[in-house]
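Heads up, the thing below is written out as C-alpha cells.
The complex appears here minus one protein chain, its other protein chains still in place.
Chain nomenclature is as follows: A, B and C, assigned in order of appearance, with residue numbering initiated at 1 for each chain independently.
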Amino acid sequence: MKSNFTHKTSLRVRYGETDQMGYSYYGNYAQYFEVGRVEALRALGMSYKTLEEQEVMLPVSELNVEYKSPAKYDDLLTVQTTISEFKGTRITFTYTVHNESGKLVSNGRTKLVFVSKSTMKPMRPPSNFVDLISKHQVEE
Amino acid sequence: MKSNFTHKTSLRVRYGETDQMGYSYYGNYAQYFEVGRVEALRALGMSYKTLEEQEVMLPVSELNVEYKSPAKYDDLLTVQTTISEFKGTRITFTYTVHNESGKLVSNGRTKLVFVSKSTMKPMRPPSNFVDLISKHQVEE
Amino acid sequence: MKSNFTHKTSLRVRYGETDQMGYSYYGNYAQYFEVGRVEALRALGMSYKTLEEQEVMLPVSELNVEYKSPAKYDDLLTVQTTISEFKGTRITFTYTVHNESGKLVSNGRTKLVFVSKSTMKPMRPPSNFVDLISKHQVEE
Partner (left out) sequence: MKSNFTHKTSLRVRYGETDQMGYSYYGNYAQYFEVGRVEALRALGMSYKTLEEQEVMLPVSELNVEYKSPAKYDDLLTVQTTISEFKGTRITFTYTVHNESGKLVSNGRTKLVFVSKSTMKPMRPPSNFVDLISKHQVEE
C-alpha cells in the first residue's frame, strides 16, 4: 500500500561527524536517515525498540542518497521522513534533509525488510504495526 | 569515457562497527566504499591525499548500496572497486563486497564530482589524473 | 581558575551507535562528551563554531572515561558538563552521563588546549571567552 505518513525531526551536525573538507561526512546520512525513521515510527505509535523486543528485526536492504549541498558543523538539520510504501514483508522510507536556511541538503530512500529473529527469514510485520500504518494509506 | 580499472582491497569488520543485530551497521558501507576507492586510486598511481593537496576536492554526489547478506564482526571483507565511468567533471565508482567464503555481502555505486577548493565549483580533474585513467579506457 | 559552570544536555542512543553486545559502543562517549561540551559553551554564550571562525582551535589533549553501566539503544541520556578548570592555554571539562531512570552510565574528563590556527601553537583564548568563564569562577 502507498502511505503518506510523514514526520519531521531535527538534529545538529556533531564535530566528530565533519571531515577535513569541513562537510558532514557522506556516510553519516545513513545514520541521519535512521534517526528520522526511528522518530517517524515513534510518532506513528510504534517504537523500533519494542519491535525488536517482539523478535522482529528490520534490516535495510537498499540505501540511496543524493547529496545536494553540504551540511556543515553545528548546522541544525531537519530530516523529513515519509513512509512511502508498505507491502508484504517490505517497507520503504523516503527522506529529505534541509538546513536552517531551508536549503535542501540531501534526499534519499531506504528499503527495509521485516525479519524474524528466530527464523532469520522475512516475515509479515506484527498486526498492530499494520493497523497503525493502514490509517495513513493513500490511493495508488 | 568508460573504464575497466579495477582493484581489490581487504578490511576487517571492527567491533565498533557492529550493531545490536550483530551485523556491520548499514552506514559503514559508505566508509568501506571510501577505503576501496582510495586504494583503487592509489593502485592507479594517484593518491587522494595528493589530489587534495593540489586544491582538488572530490565530494560524493550520489550513493547507492544494496545489502545482500550481513557482514559480521571480524569478517575479512574484500572490496572490489571499479572506476566505471569518467566524464567531464564527474567520476563513477562501482563496488562489490564479498566475505571470506566468497558470499556477496553488498554492491554499490558512488558518483563524485571534482571541485576546486578555491572556487568551490566543479572543475576538470588534473591532467595527470586524466592520463592515468585514460590508459584503462574501454570501448563504449 | 576553578569554575563551577555546569550545563545539562540530552541525547538519544542511535541504533548505529550500538554494538553487538547491545551496548552503546565505548568509543561513542568521546562524541557524547563533545556534544555536552559544545552545548555547555553555547549556554555560556560562546559558540565553538565562532571560536573556530576566530582562528582558534580547541583540540583534546587528554580523555578519561569510566564506564559504570551500559547505555542501550534508544536510551535518552543526560550529559552534565562542568567547566571545572581554566588556566593559561588549557581548559578542563568534566562529565557525568545518566540514563532516564537516573542511573549513572559514565563519567569522564577531557583536557583541551587553545591552539592558534595560523601558528599551530598553544595560545591564550579570546578575551570575550575569558570574560564569560570568569563570571563562574569559584574559590580554589
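Basically, a contact is a pair of C-beta atoms (placed from the backbone, for glycine too) under 8 Å apart; a residue touches a chain by one contact, two chains touch by 3 or more.
Keep in mind that what you see is a predicted model, and the values were worked out from it rather than measured.
S.K.: Based on the whole complex, identify which of C:Leu11, C:Val65, C:Ile83 or C:Met123 touches the chain you can't see.
M.R.: Checking the options C:Leu11, C:Val65, C:Ile83 or C:Met123, the one contacting the hidden chain is C:Val65.
S.K.: What chain A residues would touch the chain not displayed?
M.R.: Residues touching the hidden chain, for chain A, are 15-16, 18-22, 25, 27, 73.
S.K.: In the complete complex, which positions of chain B touch the hidden chain?
M.R.: 14-16, 30-31, 34-35, 38, 47-49, 52, 73-74
S.K.: What does the interface between chain C and the hidden chain look like in terms of residue numbers?
M.R.: Residues of chain C in touch with the missing chain: 20-21, 23, 25-31, 34, 52, 57, 59-67, 70.
The rule is simple: only the chains that are shown with their structure count from here on.
S.K.: How many angstrom between the C-alpha centroids of chain C and chain B?
M.R.: Computed value for the inter-centroid distance: 34 Å.
S.K.: Cα centroid separation between chain A and chain B, in whole Å?
M.R.: Inter-chain centre distance comes to 24 Å.
S.K.: Give, as an integer number of Å, the spacing between the C-alpha centres of chain C and chain A.
M.R.: Averaging C-alpha atoms per chain gives centres 29 Å apart.
S.K.: Can you list the residues of chain B that touch 2 or more other chains?
M.R.: 20-21, 25-27
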